[in-house]
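One protein chain omitted, others in place.
Now for chain A:
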């Protein structure tokens, strides 16, 4: 179990490369949510990507170069809020492994300790209270595997959604099962990945939920791409955008 600090005055914001490029609005929405908590949000312009693609493909040296360049940007002792569970897992958990037995190990550990995924931060540090202002609706959520197993944040995402009085949470079959993305896995083993994502989209659709959200853009890229390919109108959004919309933030 992680011990959480008191609510800070300032946080760093880590958007992730996928949000930066494919869903910048989710980034803005998350920033607004944090600001509504009275927190000043610092966005370091030089941030790029956490290096996960290199790491999971077996290129540790290259992943280390990227990891070091990112850690160097967040010099103050403020929390680093990451907008995706798997990138959060990379920076909170795998950076430690990557720099194991390195001379700056302690420095890396300090950084990793400061990394929080957005929903765990909102729930466990901000102790956020959401006030639902929307009409009755339903939602199905997909939690990324890394978010679930490395960061344990499937719990916090659900906690946020269940604070919304007018939103009914629908559970999909095989909820904890992977959507088949896995970075380069989707390309290297495209046939297996296809079987996985097609099952995932079916299970999501079968809930007939009006909204589909996830706190991880890697999964959304995969699942939305498959939904669109199938001509299925369902589309996933980042949880941050959904939360902000429900609470009347925009």
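The definition used in the following text is that a contact is a pair of C-beta atoms (placed from the backbone, for glycine too) under 8 Å apart; a residue touches a chain by one contact, two chains touch by 3 or more; residues count from 1.
Keep this in mind: contacts and distances are computed from a predicted model.
Engineer: Just to verify: the chain that's not displayed, which of "TldD/PmbA family protein", "Iron-sulfur cluster binding protein", "Phosphocarrier protein HPr" or "Cytochrome c oxidase subunit 1" does UniProt list as its protein name?
Structural biologist: Of the names offered in "TldD/PmbA family protein", "Iron-sulfur cluster binding protein", "Phosphocarrier protein HPr" or "Cytochrome c oxidase subunit 1", the one UniProt assigns to the missing chain is "Iron-sulfur cluster binding protein".
Engineer: Would you mind spotting which of A:36, A:69 or A:210 touches the chain that isn't drawn?
Structural biologist: A:69
Engineer: Using the document's definition of touch, tell me which of A:11, A:204, A:221 or A:239 contacts the absent chain.
Structural biologist: Spelled out, the listed residue whose C-beta touches the missing chain is A:221.
Engineer: Using the touch definition up top, pick the residue from A:7, A:170, A:189 or A:202 that touches the left-out chain.
Structural biologist: A:189
Engineer: Could I get the residues of chain A that touch the absent chain, sorted low to high?
Structural biologist: That gives, for chain A, the contact residues 15, 17, 19-25, 27-28, 31, 43, 45-49, 51, 53-63, 65-66, 68-69, 97, 145-146, 148-150, 176-178, 180-182, 184-198, 221-222, 225-226, 228-229.
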